[in-house]
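One protein chain omitted, others in place.
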Amino acid sequence: MGLITLLTDFGARDWFVGTMKGVILRIAPNTVLVDITHDIPPGDIAAGAFALAASSPFFPPQTVHLAVVDPGVGTPRPAVVVQTRSACFVGPDNGLLTLALKGQEIRGIRRLENPEYALPSLSHTFHGRDLFAPAAAHLSRGLPPARLGPAWARLASLPWPEPTSEPQGWRGQVVYVDHFGNAITNLPNHLAAAAGKRCRLRFGNNRSCPIGSAYASVPLGRPVGIPGSTGFLEIAVHQGHAARKFRLKPGSRVQLRQLRSSRP
Amino acid sequence: MGLITLLTDFGARDWFVGTMKGVILRIAPNTVLVDITHDIPPGDIAAGAFALAASSPFFPPQTVHLAVVDPGVGTPRPAVVVQTRSACFVGPDNGLLTLALKGQEIRGIRRLENPEYALPSLSHTFHGRDLFAPAAAHLSRGLPPARLGPAWARLASLPWPEPTSEPQGWRGQVVYVDHFGNAITNLPNHLAAAAGKRCRLRFGNNRSCPIGSAYASVPLGRPVGIPGSTGFLEIAVHQGHAARKFRLKPGSRVQLRQLRSSRP
Partner (left out) sequence: MGLITLLTDFGARDWFVGTMKGVILRIAPNTVLVDITHDIPPGDIAAGAFALAASSPFFPPQTVHLAVVDPGVGTPRPAVVVQTRSACFVGPDNGLLTLALKGQEIRGIRRLENPEYALPSLSHTFHGRDLFAPAAAHLSRGLPPARLGPAWARLASLPWPEPTSEPQGWRGQVVYVDHFGNAITNLPNHLAAAAGKRCRLRFGNNRSCPIGSAYASVPLGRPVGIPGSTGFLEIAVHQGHAARKFRLKPGSRVQLRQLRSSRP
């Protein structure tokens, strides 16, 4: 019994995702289907990549991750399957799979070009249904990826903004704003852990906040830097919406500042 | 192991859909449940009918499609099951099932009136839970539809606006606006295919666009007519929201215009 996750920017209000599931279940009736999200902002490859990287490590071995954020659908951008030691990733080769693959051993990449494993008639705009869903379904039934098409060497990669060190700490940026308004940065939690309590996050128009271990570690409505569940520091507001309050969005600058010790 | 799809206007924010699933799984524990959508605009039977017609053909044979957009709940409107060669459709008889049944051989229609296959106490407003979900669950376990109630001859039908031909092409209208803002028309793709590249879509206040095979076949922000994945031409904007940009909504007029050839 295979497991397929689905991540798209198709939204939940139309029939797109349900239809992909119908296609999958016709091919692989015993597959378990799990939605990651379908509310990636339309065409936002970076947000999709982050969500896939944050969720995929928590799934059982041999999961097939089907991800479609595909503004180039209908152009000749490749459609691929990437096999790692523990999973398969199916999607357009536009950087969407990049972050999830970071640090993983890649065992093979194939282009989805064998029409035997796609729907008979390929629409111009819904490859999620016609190409990607059938490929994922066949993989989850055990089809070797090599059957799906020719090998592919280069994978388009999404630039990931690495933080840079400064005399007094680190400079980074917001990479994702979540449902609660928490602004997730590219600063790994361990940077704050290394500095102990003697550091602050600086952001926005000259604002700053301490690092805490719970939203409730600061008064109501006040900001706090939290070592986040994705491994990166987040700017949150106790029972508030940090991104709205401080106008934070992907790309907003953030600094982790070591406090000067008052002792010698 | 049966398969039931669910399509409603109940929204995702309350407990309505989850509760229907609980009712189904108490009756038919091994049923696979697939959501089509629950974000049909409240009471919008036409939108629900379109979504059901667009998705249902992609499901395995013997799927039970449970659809509830039911502004007349609590009035004496019939609740029905319609059996086709490949599926069962369960829902209110208010036109919601019409488009999905178009062109299909109907093997039988029954009214859901046997209280043995409903919850013991029928609420006034939640027949999705008390009447439709139990019926779908029993059908997915193999109950013959005839057990659910008496035969029913007339099925309420939803008017479908057929396109009309004009000297220079076809006149139609928008029938659905999707999550991406694409305006799906009632003009079948083959009308444009027959005309080749020598036609344009006209819409809104004297706007028009070419027919293309990808959103990216026009510059960023420009409109394009796309042969859509539901079989109908769509008006889209490359990385934009066509419906918002051109104020298109269901009922908006559209024309497919054959271009005059410059050659004799």
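Structural remarks
Order of writing sets the chain letters: A and B. Residues in each chain are counted from 1.
Keep in mind that, in the parts below, contacts are C-beta pairs under 8 Å (C-beta built on N, C-alpha and C of every residue); 3 or more make two chains touch, one makes a residue touch a chain.
Computed from a predicted structure; not experimentally measured.
Checked against the full complex, the one of B:21, B:111 or B:141 touching the unshown chain is B:21. For the chain left out of this panel, the touching residue among B:11, B:115, B:221 or B:251 is B:11.
Residues of subunit B in contact with the chain left out of this view: 10-19, 21-23, 25-26, 29-30, 33, 42-43, 71-75, 123-126, 129-130. The omitted chain makes contact with subunit A at the following residues, 1, 3, 5, 7, 12, 32, 34-40, 51-52, 54-56, 58-60, 63, 178-180, 213-217, 226-229, 234, 236, 239.
One rule holds in what follows: only the chains that are shown with their structure count from here on.
Inter-chain centre distance (subunit A to subunit B, centres taken as mean C-alpha positions): 31 Å.
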